[in-house]
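Removed from the display is one protein chain of the complex; every other protein chain stays in position.
Then we have chain A:
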Amino acid sequence: MRMGKKELARSIMDKTFMTIKKVQLAKYYNTQDPEERAKIILNPLELLHKAVENSKPFLETTPIKRGGHTYQVPVPIRENKQQALAIKWLIEAGKEKDDDMRFFVKFGYEIIDAANGTGKVIKKKVELHKRCEANRAYAHYRWS
């Protein structure tokens, strides 16, 4: 929400949920297999929660200066910040340049992708973890 415009935020979220529901329903009616139908989640709220849960990073790198050199040390993230980062990344992915799509459409697709474990946000999270893993040697230094 920006500048206290709750109505605008609400309407955008409603449109997002509409697109999610449409996409999921299309998937549902395209398959006749009851097993596959059981796997498809139709509730957009549930998908949103799952997407946020899947895109939460648990480690990040923070710069620590020692002896003139700045090292990127992997450090754990608090719960609140994890959620904030996940939501922020999802919204940013929805805002990426795509002239044909409205924000709420792109945002809906990003949410569905993240809930399935694919897409830009998950990729971003995995890249962050890879950076942490690459710098894991610095975490062992006994900074005194």
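Rule of thumb we're sticking to: contacts are C-beta pairs under 8 Å (C-beta built on N, C-alpha and C of every residue); 3 or more make two chains touch, one makes a residue touch a chain; residues count from 1.
The rule is short, and it goes like this: contacts and distances are computed from a predicted model.
A.B. asks: Which of "Protein phosphatase 2, regulatory subunit A, beta a", "Trafficking protein particle complex subunit 6b", "Coiled-coil-helix-coiled-coil-helix domain-containing protein 1" or "dolichyl-diphosphooligosaccharide--protein glycotransferase" is the UniProt protein name of the chain not shown?
C.D. replies: "Coiled-coil-helix-coiled-coil-helix domain-containing protein 1"
A.B. asks: Sort through A:44, A:74 or A:94 and give me the one touching the missing partner chain.
C.D. replies: Reading the full complex, the residue touching the unseen chain is A:74.
A.B. asks: Of the residues listed, A:12, A:101 or A:139, which one is in contact with the missing chain?
C.D. replies: Only one of A:12, A:101 or A:139 touches the chain omitted from view, namely A:139.
A.B. asks: Which of these, A:23, A:64, A:87 or A:101, touches the one chain of the complex that we don't see?
C.D. replies: Checking each option in A:23, A:64, A:87 or A:101, the one touching the absent chain turns out to be A:64.
A.B. asks: Could you tell which one of A:81, A:95 or A:130 touches the chain left off the display?
C.D. replies: From the options A:81, A:95 or A:130, the contact with the absent chain belongs to A:130.
A.B. asks: Even though one chain is hidden, which residues of chain A still touch it in the full complex?
C.D. replies: Considering the whole complex, chain A reaches the absent chain at 54, 58-59, 64, 73-76, 117, 126, 129-130, 132-133, 136, 139-140, 142-144.
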